[in-house]
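The structure appears right after this line, and notes come after that.
All protein chains but one are shown in place.
Up next, chain A:
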Amino acid sequence: MSDRIIKKARDTKLRYLWIAVGLMVLPCAGCSTAVIEGSASAVSRQDGQTVVKNQIRTDNDRMEGRLQITDLKADFAGNLLRAHVSLLNKNNNTGNFQFKFSWFDENGNEIDSDTDAWTPLILYGNESRSLQAIAPAPSVKEFKIKIRELSME
């Protein structure tokens, strides 16, 4: 009889423990968003149309294994800077990325910040893709592209 009472008490305790663990885990289940970001910049001037500065910077080791910026170019469409970016998904799996351009004048000041939005980009396994964008104003002489992958959102 006493064994049964002890067993029942132990089972109830275990049940309460599981509920407690469940309640602790539940609020965190939807929040595991991993954001990784890479950025690159290039400068092109109207005299000669050559890329003066070309930097590729990756903040995150995981991003380096997932995505590669294979080429960065800038030229002019009329007097507006045009950005060309070539990307390669280094992974066999489809990647859900987002990219955003930002634009700078010759003094490095950002032009029309927050006018370009994050744009979704799907890259299938080992797929390469070229992106193009036009600067919002003639004063733009430099662009940056930020690419990130959201593992869960």
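Here is the rule we go by: a contact is a pair of C-beta atoms (placed from the backbone, for glycine too) under 8 Å apart; a residue touches a chain by one contact, two chains touch by 3 or more; residues count from 1.
Operating definition for what follows: contacts and distances are computed from a predicted model.
Enquirer: So one subunit is absent here. Using its UniProt record, which name fits best from "Cell shape-determining protein MreC", "Penicillin-binding protein activator LpoB", "Transport permease protein" or "NAD(P) transhydrogenase subunit beta"?
Expert: Going by UniProt, the chain not displayed is called "Penicillin-binding protein activator LpoB".
Enquirer: For chain A, which residues reach the chain that was dropped from this view?
Expert: 9, 12-13, 16-17, 19-20, 23-24, 26-27, 29-30, 77-78, 80, 82, 98, 100, 112, 114-120, 132-134, 136-138, 150, 153
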